Structure formats: structure tokens, C-alpha cells
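A single protein chain has been omitted; all remaining protein chains appear in their positions.
Chain IDs A, B and C follow the sequence of writing; residue 1 opens each chain.
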Amino acid sequence: MRVGVLTGGGDCPGLNAVIRAVVRKGVQDYAYTFTGYRDGWRGLLHGRSVPLNIPAVRGILPRGGTVLGSSRTNPFTQDDGVARIRETLTKDEVDALIAIGGEDTLGVAARLHGEHGIPCVGVPKTIDNDLSATDYTFGFDTAVNIATEAIDRLHTTAESHMRVLVVEVMGRHAGWIALHSGLAGGANVILIPEQRFDLDEICGWVTSRFTSSYAPIVVVAEGAMPRDGDLVLKDAAAQDSFGHVRLSGVGEWLAKEIERRTGKEARTTVLGHVQRGGTPSAFDRWLATRFGLHAIAAVRDGDFGKMVALRGTDIVRVDLGEATARLKTVSAARYEEAKVFFG
Amino acid sequence: MRVGVLTGGGDCPGLNAVIRAVVRKGVQDYAYTFTGYRDGWRGLLHGRSVPLNIPAVRGILPRGGTVLGSSRTNPFTQDDGVARIRETLTKDEVDALIAIGGEDTLGVAARLHGEHGIPCVGVPKTIDNDLSATDYTFGFDTAVNIATEAIDRLHTTAESHMRVLVVEVMGRHAGWIALHSGLAGGANVILIPEQRFDLDEICGWVTSRFTSSYAPIVVVAEGAMPRDGDLVLKDAAAQDSFGHVRLSGVGEWLAKEIERRTGKEARTTVLGHVQRGGTPSAFDRWLATRFGLHAIAAVRDGDFGKMVALRGTDIVRVDLGEATARLKTVSAARYEEAKVFFG
Amino acid sequence: MRVGVLTGGGDCPGLNAVIRAVVRKGVQDYAYTFTGYRDGWRGLLHGRSVPLNIPAVRGILPRGGTVLGSSRTNPFTQDDGVARIRETLTKDEVDALIAIGGEDTLGVAARLHGEHGIPCVGVPKTIDNDLSATDYTFGFDTAVNIATEAIDRLHTTAESHMRVLVVEVMGRHAGWIALHSGLAGGANVILIPEQRFDLDEICGWVTSRFTSSYAPIVVVAEGAMPRDGDLVLKDAAAQDSFGHVRLSGVGEWLAKEIERRTGKEARTTVLGHVQRGGTPSAFDRWLATRFGLHAIAAVRDGDFGKMVALRGTDIVRVDLGEATARLKTVSAARYEEAKVFFG
Partner (left out) sequence: MRVGVLTGGGDCPGLNAVIRAVVRKGVQDYAYTFTGYRDGWRGLLHGRSVPLNIPAVRGILPRGGTVLGSSRTNPFTQDDGVARIRETLTKDEVDALIAIGGEDTLGVAARLHGEHGIPCVGVPKTIDNDLSATDYTFGFDTAVNIATEAIDRLHTTAESHMRVLVVEVMGRHAGWIALHSGLAGGANVILIPEQRFDLDEICGWVTSRFTSSYAPIVVVAEGAMPRDGDLVLKDAAAQDSFGHVRLSGVGEWLAKEIERRTGKEARTTVLGHVQRGGTPSAFDRWLATRFGLHAIAAVRDGDFGKMVALRGTDIVRVDLGEATARLKTVSAARYEEAKVFFG
């Protein structure tokens, strides 16, 4: 049995831990051999592979990124995409595929299996934690730790200068990183994409915080939007050096608006890619490792068209198709729960 | 409504986050007042309390330890223990108690409620993660992070000198910290209290690791024992400076035995109290905060005799009596899962 | 003897460590009493003080920011500034002042001592490390550690996606943070204010890095400028939401230019205030503590008009006037030394 492995989409701490676990268990317990494909589905389209064996996965557990490289290439938007994938698999004598990725990568795996009969097992990866079929995805805990540490650091600066500090964190469609790091870091306002925000309300919290002689930290997910969304688009639009209209981040826009409305100095920190790089947290290494062990076990069982998922403390298998069907967003109740700390 | 709050047992990162969340929500949403009792049940026996209000909980979220102090005092082993507690509660006009602690502390709360009708709500705390009613307890993730970081650091020393490095971590009755940090840190042997270990097998893994030109890391829970348990007791017994027989740790004993049997140099690191001190991880702050919010909500609902618990990503209420009835240990299947990385 | 203490300018990890050391030694060894002034020189102008004794400095060693608050108020630009300061000192019966701050704060102390005979001792503070009289200032090591950790994290993202990552760090007039964190983090280009940069040269390094199948990290100090400086001003100017012209950061400008010229995707991370907040590194706590001990010893010796400074591993006293006379910038030789790692 020869198994192909690929990683797709944005990079995420824990990818290497999955790869290592798949290979260790596959080789030792099942005597499988492996082929690693370069840069996600692109590697399968172009037949670009790397050897994947026990020496190749030594020492990669604590390393961020992915030794296989990644891309956002989608074979279904390419000419003869599926045929070329099938050709590569035949040529390489690969019997099954493990695809590690987010909604897009797993969506491709679901169709390759469902519509074309290619034996695929999926491993969910999204730093935003927004896949509904699993309690958590690896990478999320690392991102939350990094954002929380940044908030910890910003508290002292906020207070020494009595300034508003706005921290923009990742989360285009779901506010999990903002919610968890905001709660863990003791933020005074948390803004998420799931709930349009009201500038007057925010300025109320900010002012009330200053009243008690403390300075406020505002955590905002990059995808958060004001009640009147057009406002941002219009105000933040500015010509960049190429003469194109450019939309600057919500964090910077928010700081300016707070400054204008409250008269208090405000500053922004955009954490950006720092949140998704570097060594994974212990939780993410543990989760990624267990995902890897259970993915190769699914291959062994011939249980294709499935994705591994965390439920409580158990790893289960769910249908690949359903797995990516629905975005897991922050519920109104969970956001309400956090509001006791606002202001 | 006035609510008493106490923390009992060994300290654990996240205790202050619980206290803060209880008080913030209690004051703001329910207009409750609070009394903090010093040093666990001892404070109730002796009527030693501290004021607990919003200023008192400011800034404590990221701080380890407990601002209320702790002890292992059990009122049921004291003369008139229950009567004295009742007296304190009456004098202080306290209507309900929130007890944050482990098996012992919660066991007392269960009896005070069940046998004596004192309205109690429990919040589980055990750094060892060995309470069966909840997926996780706060403090555990912090301890696993610290142990994992230590293992990361030890890898380079092991390899530069081709030595065996034994790391003794917490876990007297359950091997969760050893299992999680061992998996996350890429240990080559993990030993837990749930499974008696075999020295020959360990030496086999150690030797096989050296064969592939790498040096082994052995993670051992403080409560792990060899197949022939008497062996440890006899060998490790040594007179201390007071002339008493003293049992040194399993880590040091193990290093000596491995050295003797394999001829390879072996060294021990005992992480000790470092694992339970300092600022909580983001996960632990988040979990402790949510436990606090839900505990005070249970008080509000008059839902006494309950303990808050994590199930998946939800906080639920379970019966205090059942909550502490059974130790949550590492199952044979979970330990077996990890063994693919041994050697 | 009563000694006044104040902190001025931007906040910096280690300020509290200085305050603690001054008070501990002053009280215990010399039986002095202390008055803390709020928000730098502003506190002296308005007679706003806080008690400063051993209980007040307990536990502040590891905390960032300053318990005394800070401001950029300059008494020489205020009506009757010096007279009001003298009045406050007389009213409070303060015999000497310890001023902890950067160029501005220490410049005021130098004039108050030199021109008005007020007994002052200075403690240098600049996160940018640009004071010529001392080998290092506290806060710098912490900032370099934070920037280096961010660069470490960005390497994996850069390589997984083959992107250029630009990291903008602090340093308006001196490139010490960029130089040290760039060297420590293994950056492929380091740009500092002392040396105008050449976009073509940068693009050459970037391209050469990609040629060897790696992705480049560019570290740029916020004050770095291209050979043709006007270019930045013109291009980056954009109207903000108030209609004012607003200069966006050099980091973002650089990423766009690199993208445009090399055709490679480029992203920017602006570390901002995260670099100056939070707990000080061990080196900064040690340096700040020793500065504090030696500042109060200078007061004891009646050695006013002096600033404490680090020379090798010794703390010495230098003239306050000279201390701030010259900016310590990165020499051409030191920058040249780092260039072997470019590209």
C-alpha cells in the first residue's frame, strides 16, 4: 500500500506534526510506503513529489509551516484537472490520498472521492477554527496564545499612557480567535464578524473604562464590520502608490474613529502573519499528532470519504462532504457571555 | 444575595481567573455581593475573610496562584467543623458558597450540601486533569505547555552529548501530563501510573534510539511504577539527614537503572513546582473564566449541589457527588496509541 | 532625606525595576523616605504625588509600564515651570530628585541642576538604545527579544508560501533594534535609519534569496528611508478620514514596492507597541535594578548632575549634560558587518 500526502491552503502550526504521525504509524504499524506531494493539489497536477519516510519526518514535530509546501490551486478549475491527478496517482502507484487542509482542500477531496472514486481521507486545518464538524482545529490554540501574549504586553502600555489600544487579529468570517484571545487577555471590547458593531456603543465602553482610571484594549477580528458597513468602505478607501483604491484594515479605521469620537489617543497593532507561524503550542501538537494517527488508521480500514474530527477528547470520523458544509461561527449566546467583561 | 468564595488544595494557574469571572458577572449582572474566605475551608472555620468586589479582582486574570490563599484543611476532620462553618456563614450573612478545588475540596462541598443543606456550587480544579466529569480542568494545559517546552530544550542537550534524559513530570495517580507533554515534545518513552513499566522494555527502546544515532528522552509521571513495585521502594530508600528513610523520585531511580543496564549516560530533570506556577495559558484562562461565569449562573438559578464541567466546547452542570466519584485515568487504548512513537 | 522619583517619556520595560531598587536601597541602607511624582514632570508642576515606600514597590519588578505613570510634559515650555517645580519640592520637603527617562526627561534634569541648582540624578531610559553615554539602556533587550521571536515565527510562513515578509520594528533615528533582531532572527535584509536604502539593491537580495529556494525576511526600522526620500513622502501620503494627509509606514510602502518590482507576493507585519510592553527580559530587569541601586547611591554621595550608565559590566556615573548630547547610532562598520547575511 502506498499513500499520498498533501497539505493545502494557508500555513498553520501543526501541519508537520500531522505528516509525521501519519508516516510513523503507517510505516511502523502497517508497513505502508508514502509519497509526499509538493504544494497541495498543484503537486498532483504536475507530478511533483518528494520522498516521505521516517528519516524525512524526523525533527519536524515542533516546526511550523509544512515541509511539503502549500498552495491554493484547485484541480477542478484546471483543464483536465481530475485526469491529470489520476494519471499522477497511477504513475506513482499511489493507492490512497490523505489531504490536510481547510474548506477548499477538503472540498476537492470530497469531490475526488464522491464523484471520481479516488480514495481520500481528510484532515481538517483552519487556523480560524471555523469548521463545524470538529470541536477544534490545530493552529487555533497557537494563534490564540500569540494574540493573548500580545494583549498582555499591550495592557502596560495602554495604562502607562492612558491610550486606547486596538489589536486586529485573524478571523475573516468567524470571530473565534478574537473571542478566545480577548477573554484570555482581559480585553475591554471584543468585535467579531458575526455581530455588526455599533461605534457609539464601543465609545461608551471605552469612555467608561477611562472613568475607572484604566485604559481600554479593543480586540477586533479582521472581518468585523460596523452596523453601517458602507461607512468603512468609504472612509478607509485611499489611493495606494499604484493609484488603485486600497482598503486599509478595520483596526486602523477603528482607532481613528474612536480617537475622533472620544478625543482619546488610540493606536493599532495588526498581528498579521505572526499569528500563524512558528512552533505549535503543546495542545496543537497533540491534536495534530492524533489527527495524523487516526487518518492513517482510516486509510487502513478502507474508510474513505471521511475526515477525522475532535469531539470532546475523542477523535472520530465524519463524512467529508458534511464536514465542510457549514461554517462554525460564534453564536449570539457565546458572544453575549463575553460581554460582562466589556467596558 | 451574598456569595462566599473559596479556593482549596494545591495551587493551579487559573484560580484567579475563576474568582474574577464569578465576581464580575455576579456584581454586574445580578447585583450580588461577595465574601472571599482565606485559605480554603480553614477560612470558614476561623471566620477569616477578605472583601471581594470588582476593584479586588482587577488585574488578577493573568496571575498564577490564588489571591484567596489555599489549604488542605478538611472541616469534617475538625471538631464541630460543620457547625463552625454554619456559624461563619450566618455571621457573614452569606447565602451560598462557590468552592473551587479538587477531589477533597469538592467532596466537602458535596457533603455540606447533601448532608447539611448548605447551598454549594463547585468548580473543578486539578492540574493533573484526573476528574472524570469534565473533559479538561484548568491548569492542565499550562502544565503541559511548560513540560513540553522543557522537553524541547532537552532534545538538543541529549543529542549533543548522546545521553538519555529522563524528565519527571507531575501525575501521582493519572498520567495525563506525561502523555500529553510526551506526545507534544516528541518523547521516545512515556511512563504513566496507569501502566506498570518494564525496565527491559524501556532499555530496548533506549538502545534502539541510539542505534539510529539519536538520543532518547524518557518522560515519566511521578507516580509511575515498575512491574515489580517493591524494587523501587527498596532501592530508592535512603536515610536522609534526619535519619529518616526517604524515598527519592522515580525519575532519578530510573536514570540510574537505565545507566546501569544500557551503559549509556543518563540524567534526570525534575520539573516540580515550576509546572504549576506562573501565568496561565490562554486556554486555561478561557476555561477558568467560563467556569466562573457558569458557576455564578448556577447560583443565580438556585441550582446547588452542582459542579460546572467542560463537555466538548460547552459548559454543563453535573452532580457534585458524582463529579468526584471516579478518577479519570489514561485508558489502555490511549496509551497504546502513543506507543508508535516509542523507541 | 526625602527623595522624589519620576518617570518620563514613552514607557519601557524595566521602569518599575528601577523604582523598586531605588526605594529598597534608599529605605534599607540609608533610611531615606520617598515621594513618587505622577506622570513625569507634570506631577511636579501640579503637585501630584503618590506615596513611595517598600509596600508600594512589592511585586512590581516583573511588571512592564510604570506605576508612576508618564508624560512628555516639559516644564521649560510651561509658564513659571521651574518656579512651580521648586514650590512643589519645598512643599513636599523633597531634597533631591531621581529622573528616569530619555533625552527629553534627562535634558530637563540637566537644566534644572545646571541652571537652577536643583539636585538631580538621572537614569537613562530609551527602548531604542540610542544614548551615547551608556552601552545599553533597559527595555532594548526586551524589544529585541520580542522582534526576534516574531521573525522566527515569520520564517515558516515565508517559506511555506514563498512570500517576502517585511517586518517593521521600532527605531526612528537609530537602527539598533532592527540590527540586533535582524541578526538574531536570521533576516535576509536589514534596513536602518542611518543608511539610506536602495530599492534596486533590496530587490536584488530578495530575488537571490528566492533563487536558492528560500523566502526572504526584510527587517526595516520605522525611520529607515530610501535614497530618494521624497519618494516615500509622496507615495505614502494619503488622506485619512479627517481629511488630513497621513503618512503610512515604511514597512507597508516597502512591501508594495518590492511586490511591484520583483513580481513576488509581499506582506508586512508592524510590531508596534507590542515591542515596548509586558514583562522585561532578565537582562533588562538586572540592568534596571543595578541602575536604581547606583542612582540612589549617587544621591547618597551628593553626586548630583550625574546619570548612571553601563560600561562593560560596570555601572558608572557620567555628566548629565554630556550624557544626552549625542545620539548613539549604528556605525557604517557595524552595518557592513551584518551585510554578509543579506540575500
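One rule holds for everything that comes next: contacts are C-beta pairs under 8 Å (C-beta built on N, C-alpha and C of every residue); 3 or more make two chains touch, one makes a residue touch a chain.
Here the structure is a predicted model, which means the values were calculated and not measured.
Participant: Missing chain touches which shown chains?
Facilitator: Those shown chains that the absent chain touches are B, C.
Participant: I'm checking contacts with the chain that's been left out. Which of C:M1, C:M162 or C:A184 qualifies?
Facilitator: If we include the chain that is not displayed, C:A184 is the one touching it.
Participant: Looking at B:K125, B:R276 or B:K306, which makes contact with the chain not pictured?
Facilitator: Checking the options B:K125, B:R276 or B:K306, the one contacting the hidden chain is B:R276.
Participant: Of B:L97, B:C120, B:A133 or B:L154, which one is in contact with the hidden chain?
Facilitator: B:L154
Participant: Which subunit C residues touch the hidden chain?
Facilitator: 21, 24-25, 28-29, 58, 61-62, 135-136, 141, 144-145, 147-148, 152, 180-181, 183-186, 214, 279, 281-283, 285-286, 289-290, 293, 311-313, 337, 340-341
Participant: Touching the hidden chain in the full complex, which residues of subunit B are there? Just list them.
Facilitator: 10-11, 13, 63-66, 69-70, 146, 149-150, 152-157, 159-162, 165, 235-236, 238-242, 248, 253, 256-257, 260, 267-274, 276-278
Keep this in mind: only the chains that are shown with their structure count from here on.
Participant: Considering only which chains touch which, label the overall pattern as line, ring, star, complete or other.
Facilitator: line
Participant: Based only on mean CA positions, could you tell me how far subunit A sits from subunit B in angstrom?
Facilitator: Subunit A and subunit B have C-alpha centres separated by 30 Å.
Participant: Centre to centre, by mean C-alpha position, how many angstrom separate subunit A and subunit C?
Facilitator: Their C-alpha centroids are separated by 34 Å.
Participant: Please report how many Å separate the Cα centroid of subunit B from that of subunit C, as a whole number.
Facilitator: Chain centres of subunit B and subunit C, defined by C-alpha means, are spaced 41 Å apart.
Participant: Of all the residues in subunit B, which ones touch at least 2 other chains?
Facilitator: none
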